[in-house]
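Of the protein chains in this complex, all but one are displayed in their positions.
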């Protein structure tokens, strides 16, 4: 549990932020120049705010009122910066070793080989940072922070310079950190899809202030806050591979319903987690026919939450788990949707992107 | 017209690329470390490749065989780098003036005020780069390149560090440059949505080689090439604002069909361009009812193109213009879709994101 | 055999090398000679330098050492004497009659007269004194260029930068590119004396031995070979 | 206050200032050029030039002065032809400035070179892509970014010029009002018994001047740094 209260002023910019990060991945979301990096710097101990308190679990990292200000190296927050900040005189391998060297010997840590493989930097180990591409640098920086066995990971737009595929490879690792290793992560991002994908908690920063904070599902269903991100809200369905058809589709079983997704490279019987974006879901009261869409799930509406704008978020329970659908309020009205109503959810198979399929069992039943 | 043929070897990496950029925006798309920045550096004249030719219109910029190698400043390619490379000793305003100072006096150029406003950097003009956030830096770098009145703009992931909203604000400017100013742009990106949005031509780089190049529509309909980008292929519909309903929706007229989109701030009667993502479109042969989706267009199939995987791209003509729909081949088969067949296209209103609504008339009728 | 250290004015470099070798050969003592400007040596002695014998290029610095009480009583002797000469650049410069009647200024024309520092370095001080007593100083004052030591002044004349210079006879002797065109009368300046003395310290026979040797015939010959006149009996 | 030092001493102070100022100023362009060449260019004779630049440090000052005399004296290899053109160093304050400049040159070049080597070439490349030709890139980017080194080099060269003695007196002797700088005046005082206190007064003046120069350069340095590193 990270508790943060900071205020600091630059000429022309005032930060006044207070939030808690309960664990998992807390995403600091906000526009360019809103103050995200300033918060990260203050957390890392690189900027002493004019006033503030920072507490991580039972350790006070900063309390300007009480004159406490732990130096960066005693905070043990693994920082991944917007600019990679690799050490130019060290090889990639030495850069990776740097953090690990200072990590307490008994700290739980990832194995170097695993991190190297996951980040795809095995062939770069002997190079120096100047011989790396932008994305390669950032991957090394991520590895360096992970290997320092930090108590909390501070990631300032770590994936901004990575391609979608690489992102898709690394995102699950952050998910794993969130779900398995239980290192809390403060993740700065301006990418709505990363937010939707990763966030346990979302803190929205605007002009140096926190304008919204809360559990991801709540914040994501508020279009006023995340104008560009609303399309990305979604739910996770648990499924199991049924078979690989020869026309390039894979059939999966989501709690009794057969769904079709683009072929994935998982053995038959393997469990899957699929994120289905709320805005990719169309609801209908009668089973439709003659539609190009192949995936249909039967479910019951659990909750209808109208946003502040034209939108509403409908949660329904299906055999595969809880599903979110984003509709217009007008549609909610015209279809007369309300808790308890049985509906069909139509999901286009192709909208289940490979990046949204994570191997492993769902937590949700 | 930019013609490029390059080969260059680093220890452990070989570049061998040949492509032409016919005008408009040519997107170099490829994974981290695939060689995109290396190509950009060679074009800018910052790296002399072991062998190569570069021609821009009738000017030979490089021809290693003939010993021609124009220095960077005589190439006049406005480069926007992955790392902003702002001049630390100059203020933002001086950084902007830098390129403009060297631009030929008679060159067509954007007005400084316009660029400043478009990039939202008016309040930063007196600062030095060290007092800017990551995204702010990058915006200034974009402005600096634009104001140099270049013959071609080289943009190496210019938007990677920007938030979606800011991207949404700047992307149209690149579109305008493409459509109006006729400065050709070579745009490096790993973001499929930027690719889909901007590209006239797409050049796909992989491990230092060009694995695919062609007109954007062609390349985008090939899922094998753009695995993460396929969801982003789309078409542009011309429309006109009909009315703003009080439930937060705006009704528009797309060639006779009424569509509902999230409220936009345009006057009634204003023309619009809306991008509709191919994967957000569901086709049906009979007019459906009882669906949560509000938008339906009637049209006739013009072309069905099966991709290499499980997908197919269906193009249909509607009253509002040509529309693309991405389906599975299985759906194409089961619905028996073929050119000439009349279908209904269902589009979820909310999937028309604000960033995809550009004011101005469509070129397509 | 003992070890002794001699601090000697740098202008004695060649002579001291000669004497050192002969003395060591005859006595078996080991002599270390440190050569520097008299002022530096005197100050070092005053600050406790491990010197047993001091040979100064002028009396003032020996006086200074004596005043501080570092000279062993009864050991100070005036060892050598030098002459002040006027030199000219080149091998065939005509001789100059040095006296109150000479017109040094005319001789110089728009050339320079090279000397050592006229208010600091002995050769310069004596030279200025001589010119003053011969009534020449005010006429040539503006043409004088002063070096940090005599050798530099000599070098200026040798290089032809200055047509004339005032140096010690001992310096002028061996320089091939200059001609001695005249010697300043002995009474035109204070006598140019090189005093030597033993310095306070443990009573050591070798110190006395060396002081005696300096006055002896072998040393005299060595000094004279370098153009010095010997004084001590 | 003017009584505290005699007129001849004040003359030496004024002359030292003049000599040091011009020595520093005049060697700056050559210093920048040499530093740039050593830092950036690969050319035959580069190592030789580099060694040459260090020579005034390596050689005893007297030797440097002597070599200057042989080169720039009236009959010197360069001195004679230059004299035809009316440029005379021998026994002039300009010669003192030349000696001081040469003695300070290695210090100036090294400082500037270090600064050049610390510049991120990518910034200059960015300038080139914006249309700036090499000379312009140099003037607008390289030069401002190497200011810390130029400043450091300047102050080192100035301080060295204030203290230079051996090469100066050997090359241009000691002519009151022309080449009699503070160090030669101090040297003269120290040659005679009892001259220490007069020498110390000049030492104090020299130290005061140099301290002021150092303070000034620090203040300028802070401004430059804050410009480059941010407000």
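Chains: A, B, C and D, in written order; residue numbering restarts at 1 for each.
The working rule: a residue touches a chain if its C-beta (ideal position, glycine included) is under 8 Å from a C-beta of that chain, and two chains touch if they have at least 3 such contacts.
These numbers were taken from a predicted model, which means no experiment stands behind them.
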Indicate each shown chain that the hidden chain touches within the full complex.
A, C, D
Given C:43, C:89 or C:128, the correct residue touching the omitted chain is C:43
Which listed residue, D:31, D:79 or D:106, touches the chain dropped from view?
D:106
In the whole complex, of D:31, D:95, D:131 or D:149, the residue touching the missing chain would be D:149
Subunit D positions in touch with the non-displayed chain are 47, 50-51, 54-63, 66, 106-107, 110-111, 113-115, 117-118, 148-149, 152, 155-156, 159-160, 162-166, 182-183, 186-187, 190, 199, 203, 206-207, 210-211, 214-215, 218, 225
Where does subunit C touch the missing chain, residue by residue?
5, 7, 10-11, 13-14, 32-36, 40-41, 43-44, 47-50, 149, 151, 171, 173-175, 226
Please give every residue of subunit A in contact with the chain that is not shown.
44-46, 71-79, 81, 83, 85, 87-89, 98-99, 102-103, 127-131, 144-145, 148, 154
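Convention: only the chains that are shown with their structure count from here on.
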Please tell me the distance, in whole Å, between the geometric centres of subunit A and subunit D computed from their C-alpha atoms.
60
Where the CA atoms of subunit B average out and where those of subunit D average out, how many Å apart are those spots?
57
So which stretches of subunit D touch two or more other chains?
231
